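Quick one: this structure, given as structure tokens, is what I'll be asking you about.
== chain A ==
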Amino acid sequence: MKSRLETQDLAALGALAPFLVLPFVAPTWLAGDFAMYFAYALLALSLAFIWGHCGLLSLGHAVYFGVGAYAMSVTTLGMIPGLASLRSTWAGLLLAIVLTGGLAFALGWFFFAARGLAGAFLGVMTLALAFIFERLAINASWLGGLNGLMNVPALTLGLNGGAEIVDPVAVYFLMLAVVVAVTAALRLVAASDFGVTLAAIRENELRVAALGHDARALKIRAFTLAGAVAGLAGALFVTQFGFASPSLIGFSLSADALIWVALGGRKTLISALLGALALRFLESRLSGALGALWPLALGLIFMASVVLFPDGLFGEAIGALERWRRRR
Partner candidate 1 sequence: MRHAAVLLLDSSNAVLVLILVSLGLAIIFGLMNVINMAHGEFLMLGAYGAMQLGRIGVPFWLALALAPMLVGAFGLVIEELLIAKTYNRLIDSILATWGLSLFLRQAIVLVFGPGSYAVAAPDVGAVQIFGGPYPVYRLLVMALSLAAIGFTFAVFFRTRFGLAARAVVANRDMAACLGVNTRRLDRITFAFGAGLAGLAGAAMAPLISVDPSAGLGYLVPAFLSILVGGLGSISGPVVGGAGVGALDSLTSAFYSPVWAQLAVFVAVLFVIRVFPSGLVATLRREA
Partner candidate 2 sequence: MLEVNRVCSGYGGGVVLDGFSLALKAGEAVALVGRNGVGKTTLMKTIMGLIRPSSGSIALAGKRIDGRAPFEIARAGVGYAPQGREIFAALSVEDNLLLGDLAARTADEAYRLFPALAARRNTPAGRLSGGQQQQLAIARALMARPRLLLLDEPSEGVQPTVVAEIVAALGQIVAQRGLALLLVEQNIEMALALVSRFVLVDQGRAVATHAASAVAADPSLLMGALAL
């Protein structure tokens, strides 16, 4: 157990190194792209935590991402009645986290009542939610309807506004810092008593409950945390992407997130994170060339990976590294 912890952390540190130098060796636009991919990576982290670690399948996880994005947009575009002069990124982040955390909490409260939803049925309920929210966003004209909200301002560090940070390299390092911080934080949570109990619940909830833990409360708490992290991701994303649309909330992005985490590896945070980055990068390179074949290829690889490498590509690599270390 101890040495497995170290392997994934070693892998994480090893993966960090190239990202620290990327902006200095690659063209600036690539750094800008990766800055956005980092937001997706945060979404993947959130899903890896709630699904990989806690065993709660969230098939519609983009809901929190989208709500976070809209929350940030609404705030910084001055759309909140009475707070039109508020332009602060911090306020947007706060609203995003509070809204998504609150939403996740409320949902968890319903989902995990009594015997609670498990497995695929929890997944389907979360998926249904994604469909509903996407529909609601499309129909909400005050949120821009199908087109969404545009011209969302970029990140500002000041208490209320200030200079927009538009330099791609600066944004890149800011996002990298957030990713590192969140990864480390989730890692610590997973290793804490709270996290270990959650992992036990994933394996055998009845036994954990029989030992006196309030499994339901723990699951709700985990759900809330994951929702908030995804909300943070969405809020940060929209400051770079510039607009919030219903597609950030719905089925499509949720399915993508699932693929990143499954293909990357759901057992460790770093494998899911790398999965998101790798797949987003590959998509930008290949989808132009492959066109409509890209989603097809992705579906095929996904199916193959479930059958052939259930731990995900990076997960298997970490596993192999672990075995190599054990032999030494």
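In picking the candidates, the idea was that all candidates are chains of the complex that A comes from, given by their letters.
Methods note: a contact is a pair of C-beta atoms (placed from the backbone, for glycine too) under 8 Å apart; a residue touches a chain by one contact, two chains touch by 3 or more; residues count from 1.
These numbers come from a predicted model, not from an experiment.
Undergrad: Going by the contact definition at the top, pick out the neighbour of chain A in this complex from 1 or 2.
TA: 1
Undergrad: Which stretch or stretches of chain A touch candidate 1 in the complex?
TA: Against candidate 1, chain A makes touches at 57, 59, 110, 113-117, 119-121, 123-125, 127-129, 131-132, 135-136, 139, 251, 255, 258-259, 262, 292-293, 295-296, 298-300, 302-303, 306-307, 310.
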